[in-house]
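Only a single protein chain was left out; the remaining protein chains are all shown in position.
== chain A ==
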Amino acid sequence: MADIEDTHFETGDSGASTTFPMQCSALRKNGFVMLKSRPCKIVDMSTSKTGKHGHAKVHLVGLDIFSGKKYEDICPSTHNMDVPHVKREDYQLTCIDDGYLSLMSDSGELREDLKIPEGELGAQLKADYESGKELLCTVLKSCGEECVIAIKNNTALDK
């Protein structure tokens, strides 16, 4: 039993791993975990056990970090779960072209592969851009997916 617990099965299809294993008991609220193959932020954790002298099982509730959809899972606390690499990077918005954003990173690299986000955030982004404001966009990246998750007026251009 112990041997199986220690083994971690790679599930990803790409060579570079987008996740890493972590013992279930080491996960924390506000941290991240893969639930039903989706990267999720853990919003609730509770434990239960079978009988008074049984071992803990962890009940996880997470929200998909891209869609906000809720997922749940239950796992023995000694088992490993996959944790997604989650990266958030700020870019300066340089222009908007045909629904795509031109973004410049801190190191000066340019990218033009991200669309204007949907909904209120996108609308605000467009409005701010059109009114000539300097915008910083936070790009969330995990498991090969990327999108703009937050925007902010860039008040620190000089820094």
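Just so it is clear, a contact is a pair of C-beta atoms (placed from the backbone, for glycine too) under 8 Å apart; a residue touches a chain by one contact, two chains touch by 3 or more; residues count from 1.
Throughout what follows, contacts and distances are computed from a predicted model.
Not shown: a single chain whose UniProt protein name, out of "Exportin-4", "Large ribosomal subunit protein bL19m", "AP complex subunit sigma" or "Ubiquinone biosynthesis monooxygenase COQ6, mitochondrial", is "Exportin-4". Only one of A:R111, A:K126 or A:K152 touches the absent chain when the whole complex is considered: A:K152.
Contact between chain A and the unshown chain involves residues 1-2, 20, 22-26, 28, 30-31, 41, 43, 46-56, 63-65, 68, 77-78, 85, 87-90, 106-107, 117, 119-121, 124, 138, 140, 149-153, 155-156.
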